[in-house]
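One protein chain is absent from this view; the other protein chains keep their places.
Note that the chains are named A and B in the order they appear, and that numbering of residues resets to 1 at the start of each chain.
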Amino acid sequence: MTTTRRPRLNIGAVRSSFAPWADPTLQPLVRFDGVSKRFGAETAVNNVSLSIYESEFFALLGPSGCGKTTLMRLLAGFETPDAGRITLAGQDLAGMPPHRRPVNMMFQSYALFPHLSVEQNIGFGLKQQGMPKGQIADRVVEMLALVRLQGLARRKPHQLSGGQRQRVALARAIAPNPKMLLLDEPLAALDKKLREETQFELIALQQRLGMTFLIVTHDQEEAMVTADRIAVMREGQIVQIGRPAEVYETPNSRYVADFIGDVNLFEGAVTAADGKVVKMATADCPAGFEALEDDAVSVGSTAWLGVRPEKIELHLDPPKDGPNRLAGKVADYGYLGDWTTYVVELESGRTVRAARANASRLVARPIACDDAVWLTFAPDAAVVLTR
Amino acid sequence: MSAKPRGGLAALAPFLWLGVFFLFPFFLVAKLSLSDTALAMPPYAPRVDWSAGSEGVRAFFAALDFETYARLTSDSLYIASYLSSLRFAAVATGMLLIIGYPIAYGMSRFPPAQRQALLMAVILPFWTSFLIRVYAWIAVLKPQGLLNAALAQIGLGPLNLLNTDTAVYIGLVYAYLPFMVLPLYAVLEKQDQSQLEAAADLGCTPSQAFWRVTFPLSLPGVAAGALLCFIPMVGEFVIPDLLGGSGTLMLGKTIWAEFFANRDWPAASAVAIVLLATLVIPILLYQRQQQKMIEAAQ
Partner (left out) sequence: MKAPSAFNRVSVAAGLAFLYLPIILLVIYSFNASRLVTVWGGFSTKWYGALLQDDQLLDAIGVTLRVGLISATLATVLGVLAAVALVRSGRFKGRLLFSGMVFAPLVMPEVVLGLSLLLLFVAVGLPRGFWTVTVSHATVTLCYATVVIQARLVSFDKALEEAARDLGCTPVQAFFAVTLPNIAPAVAAAWMLAFTLSLDDLVIASFTSGPGATTLPMRIYSQVRLGVSPEINAVSTLLIGLVATGVIGVYLVQQRRARVADLGAG
């Protein structure tokens, strides 16, 4: 690899200085322009426009059937768009068959060739490129070292563990040095512990290579941990694109707020909005809701207040009256080890979820079902959603 | 799926092959069945006179008639052989189900490693010559054969089985048993053991669990096995010819006799067309069944 690579301070953290999408002078590496794809009556991808930049780790996130895999397969060349244009490094990909596209894919099933050994699998694409034998061998050794599989070169895929297969698939896709690596649910087949480890390995690998990664996943945690930017998809369309923290903290719709993480949504009428603070009337709190929101919201319209459970404070003694104050009783709770989630039933009958970190092993005043509790949250903890 | 239907391209060769050697010949059979019996050897009247253009084609069609079919329906021998073919096939299919089901079911209860060996044991006779397997029964069934020798040992017999309908049934059941057992086994083997445990848990005795869970689930296999046996049995030739008597009437034998003995090709063709017309619905059913199973696998 001769590409210059950008140093990163710590793995898994947001690369706050890395934001090529914010630079209008940069050309994106990949560009989807109004791309649509139908299968029969079903529209899998509906008028999607999207730009992905060099060296970016980009995630397509959504529930199964939202079109994210189709979008990736359109880029790999396994599907042909019904409308729109896809360009890679300025070149229109229309009509270019998969074997001529300078992108490689890591398949969800890994798709390792069962009749070939690990080294033959990794060397497959290189041989196809017409690389001389000696160079292939060198490159395969390099790849084996990269994914830490030295010594397994002669094994057949069925002699490997799930995690090892995953790494062979990765090495095979990286070996031809594609302009972009496509990863289709790369970690879905691994168990939870291995999946978490591998997430960080993927990030480290992507940084070392400086390669552009596009990952398709239905696992929000996977997308949040690995990606520079996430595109949340729904029914063939992209509903929001942003850094993981942006998508989580400032979702642009109830769908995104609900899909990524847990959220309590309160419906109410907007009573005041000055460009900084939005006030809403609600039956659950006499003093109403207040939230920091600089987007324009029209007074009198219906809006939803989204509050994440971990941003709600739980009180056993009544706090002083004011906005963002709810009273109820504990209907249920779940102990998760690191957190405890409480389901609080308000007087109106609706339930609210609040989470508390279990900061110490012993709790001075344990909370039980039917205990009267009060919930409060700060104006900057809530987000106003208009759709 | 790639953009171009490249599979269609690959299909071209076998498609052409089957078109020429399978589909087209049926039109010839149909045509011949409508031709005149008078000319028993080729060329048959009528032939298309291509030089006369559309006139020739019209003349060709005008000369075709149902004379041969009229002859078939007026001859009680043909009707008897038609009905007797259906009876043989239907009764033998029933017998095969009764005999084959316990075998397939029994096989599916063995541990997987032994199951593989049993499956092999059932398939092996299918690989050995059909003719030889039918022939083997002659030595067993003939009047001074092995069966009567064995019966004589215990003071029974002798039974005159060879050249009777009973021998034909034995032959049909014997030869088609693997075709019945395999589809049944395929569905029975796939059954999830926990379904039976669930049935037991919900209060079924083992036999109730069988009739309420296992058997309904195995119906696709029953259908596949029954069709797979019934269809070719209707047209069977070797078994009635070698094991049956002169009074054993089956369409396969009739076609063979019309063709080889009587040299009446139009009659043989007409019987073949009648046979096909009879089997077309079972064949379509069988195809749909296969298609469904393939789609389920996909």
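The criterion applied here is as follows: a residue touches a chain if its C-beta (ideal position, glycine included) is under 8 Å from a C-beta of that chain, and two chains touch if they have at least 3 such contacts.
Keep in mind that this is a model prediction, so the values were computed, not measured.
Taking every chain of the complex into account, the absent chain touches A, B.
Contact with the chain that does not appear here is found for just one residue of B:73, B:116, B:205 or B:262, B:116.
If you put the hidden chain back, the residue from A:20, A:62, A:176 or A:328 that touches it is A:176.
Of the candidate positions B:13, B:154, B:261 or B:281, contact with the unshown chain belongs to B:13. The chain not shown here touches chain A at positions 76-78, 97-101, 103-105, 107-109, 111-115, 124-125, 128-129, 156, 158-159, 172-173, 176. The chain not shown here touches chain B at positions 1-2, 5-8, 10-11, 13-15, 17-26, 28-29, 32, 42, 99-100, 102-103, 105-107, 109-111, 116, 118, 120-125, 127-133, 135-140, 142, 144-146, 148-149, 174, 177-178, 181, 193, 227-228, 231-232, 234-238, 242, 251-252, 255-256, 259-260, 265, 268-269, 272, 275-276, 279, 282-283, 286-287, 290-291, 294, 297-298.
In this text, only the chains that are shown with their structure count from here on.
Mean C-alpha position of chain A lies 58 Å from that of chain B.
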